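Here's the structure we're looking at; comments come further down.
A single protein chain has been omitted; all remaining protein chains appear in their positions.
== chain A ==
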Amino acid sequence: MKNEGEAAKRPDNTAFTQQRLPAWQPILSAGIVIPSFLLIGLAFIGIGIGLFLTSQTIQVWEMDYTGVEKDSPCFRCTILSNQNCTCEVIFSLSTLFTGPVFFYYGLSNYYQNFRKYGVSKDYYQLAGDTGYFKNPEAYCSPYAYDSKKNPIVPCGAIANSIFNDTFELYQIINGTKKQVPLDGKGISWWTDYNIKYRNPSPVNGSFAKSFDGTVKPINWPKPAYELDLTDPNNNGFLNQDFLVWMRRAALPQFRKLYRRITDGDYAAGLPAGNYSLKVHYNYPVLSFDGRKKVVFSNVSWMGGKNDFLGIAYLVVGSLCVIMSVVMLVVYAKFKFSDDDEAR
């Protein structure tokens, strides 16, 4: 035992050891709580009004083209035997649809977030690593090899189930169809296009050669290196539609960006009038009671149309204001009676 001095074991008399650190003890008195509730409520109401009004200005036009009803234009395409079926949906816009207009396709009751579906892809393949072209990862099973044991590239359920309906939009002017140019550039995530997904480097100058010894996914009509032969920057794994599809939707009811309408006469938006949408109907959804739709929408600073957020803000804000009023009443009542007692 060391005995240095009289009080060797005396604890340090510091604010920390004596638990006397300067502390702020907020006391929730009426003077603080009621105004803060009121302020928070007012702020929320303000935000809510802003969001709601903005949401109201956003135009959305959507239409289910699955063809469940017999009189719907695409009903005939739901019969499975019908290969390469096309159908035409006629619609009209009563006012100008201000641009830029975003053209989405939507699916319902479609679980892209299903776990085994979600893991069914090979990151290495998609990053252009040809080493994995011959031996796809086990997660891809049962879409790793075809029946002849040939490896599938890109393997997995997500790639295999790519949405393959295509659309053409025409404006009907005086009975003649004028095609609306659709812009398919830059519709995927920047990181997906530039970082996550890479094409394999060409063998002997031929892009297709790098896919030698592999087969296309079972449901695909053509292999990955032929997705867009016109634009090499939109081909293979860097195909914009492919990238959009590969980024899985969070919820079973979702829409995905198909094209943007930004070019030519339609840069300012879609003028009022009649339109014809030509659908190349390939994607079967009725087997699992799914629905397909097309959506036209424009955006604002808050994104797409969403009334809920504004309403939620309004409700919470009003609740706060009401609570502050109630507390004020209660406070006034009891405070004054306390004062009476004090006197």
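The definition used in the following text is that a residue touches a chain if its C-beta (ideal position, glycine included) is under 8 Å from a C-beta of that chain, and two chains touch if they have at least 3 such contacts; residues count from 1.
By definition in this document, contacts and distances are computed from a predicted model.
Peer 1: When you check the chain that is not on display against UniProt, which of "Integrator complex subunit 11", "Phospholipid-transporting ATPase", "Transcription factor bHLH66-like protein" or "Dynein regulatory complex subunit 3" does it turn out to be?
Peer 2: Its record in UniProt gives the absent chain the protein name "Phospholipid-transporting ATPase".
Peer 1: Please pick, from A:Tyr110, A:Tyr193, A:Tyr266 or A:Tyr281, the residue that touches the omitted chain in the full complex.
Peer 2: A:Tyr110
Peer 1: Could you please point out the chain A residues that touch the chain left off the display?
Peer 2: Residues in contact with the chain left out: 1, 3, 6-13, 17-19, 21-26, 104, 106, 109-111, 113-118, 120, 141-143, 157, 160-161, 191, 247-257, 284-285, 287-288, 290, 303-304, 306, 308-309, 312.
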